[in-house]
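Take a look at the structure below.
The other protein chains are all here in position, but one chain of the complex has been omitted.
Our next item is chain A:
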């Protein structure tokens, strides 16, 4: 028999190995280099391996006066093993999807971190950041476009005027910019319609190709505001609204938050006076969206959106009591975030 394996067999084998080994194998020979660095191969490998337990993480962020780091805790072995990525001070996690993590620092420099190959890429400066001298509110979203294999970063800035930030909620006070990794550039877009106010959210959850945010809308200045979920289509670069269940449309929008629920739903959390917010707890999910469910500790009603085109759009699940999420804290680190989480969860 021949000594060399046919290419289709080599491909099949290499689709089953960990990324570290693939990176090592780029120096085996030229044809392996070309195979392993091929975009189709990379995305097929990601699709096959992303649901393996060894590729599921809990992503946390350490920030204190001495250090700042992203930590990925591997789901395998009960989150005991972790990988750490040191960051420049005051860098924040703004989203994660399809294997990449989006970070931004206080000088408004965006970067994308790929933990699998331990590489990060600094994005060019977003143009609207030059306008951020007035008090303003910022929104960040990070999504992935499957068909074009493109990652996109959404950056929205609402400039505030005086003490009342939302006077003149027209377009002129909102600036939005979208970065495409394939194009390598930012471009200005107008995606937030008139009389729409987005509600603060550390990063917009990405589900089914859409970035989501709680928003309140009014037809004109005289009308009452109604809450909706503002959804930005990462592929078409347009936005649409998801209507909320009746009882949530008129409640205080600042009490609502939106997060990922399961594989392909969003959850709207109605906090009813509780001061908990999932996103503030430092939980992010990477690779598997399902991990959020396990990390969520939630006592209120969760409304989840089943998707456009589903006639029975909203489902409700009621969870009583806070569910504890078990994980092991990295021992050698003074970790403010972990302490806070433990306190919030009432862990001993």
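As a convention for this text, a contact is a pair of C-beta atoms (placed from the backbone, for glycine too) under 8 Å apart; a residue touches a chain by one contact, two chains touch by 3 or more; residues count from 1.
Note that contacts and distances are computed from a predicted model.
Per its UniProt entry, the chain excluded from the display bears the name "SKP1-like protein", taken from "Mitotic spindle checkpoint protein MAD1", "SKP1-like protein", "Probable GTP-binding protein ypt5" or "NTF2 domain-containing protein". The hidden chain makes contact, of the residues A:90, A:118 or A:236, with A:118. Take chain A: the residues that touch the chain left off the picture are 1-6, 8-10, 12-14, 16-18, 20-21, 23-30, 32-33, 117-118.
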